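The block underneath contains the structure these notes are about, expressed in structure tokens.
A single protein chain has been omitted from the complex, and every remaining protein chain is retained in its original position.
Right after this comes chain A.
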Amino acid sequence: MISLKKQYDRKLFVIFGIMFLLMSGLISAATISTGVFPAGHDIMLIAMAVMCFCNAYLAPQFIQNDERTKRIKERSMFYSYFIILGYMIIMLTFLQFHFLAITAYQAVAILAALTIMTVFITMVVLSKRY
């Protein structure tokens, strides 16, 4: 019964991941061809695809919320905090010296997408380590 539930969870995440990947591919192609990439929402869709694929890998382990899972989550939040701070410093520098000319919406969308991707990729890396 438990193993069936695990397989079901993994499949569902893979299906959603492919769906998000196709949607992001379509929207990114449209934004690139019109010269407005990154529009904001296109990057968010890529982040959602990454999140779904990471969850597909993590779901069988994370379904049982045991002490190892809690440790992976705790450590991933700790490392992600510093990585996200790094993104912010880089982004602030780029914006300050006008290396990047993006709107506030784009900046927030990029940061949100990077945050989502960083947290989940860190969890995958740490689940390999622990």
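Methods note: a contact is a pair of C-beta atoms (placed from the backbone, for glycine too) under 8 Å apart; a residue touches a chain by one contact, two chains touch by 3 or more; residues count from 1.
Definition applied: contacts and distances are computed from a predicted model.
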| item | value |
| --- | --- |
| Options "Nitrile hydratase beta subunit", "Sugar ABC transporter substrate-binding protein", "FAD-dependent oxidoreductase" or "Putative transcriptional regulator": UniProt name of the undisplayed chain | "Putative transcriptional regulator" |
| Residue touching the undisplayed chain, where the options are A:L12, A:I63 or A:V125 | A:I63 |
| Options A:F78, A:Y105 or A:Y130, residue touching the unrepresented chain | A:Y130 |
| Residues belonging to chain A that touch the chain removed from view | 2, 60-61, 63-64, 66-69, 71, 127, 129-130 |
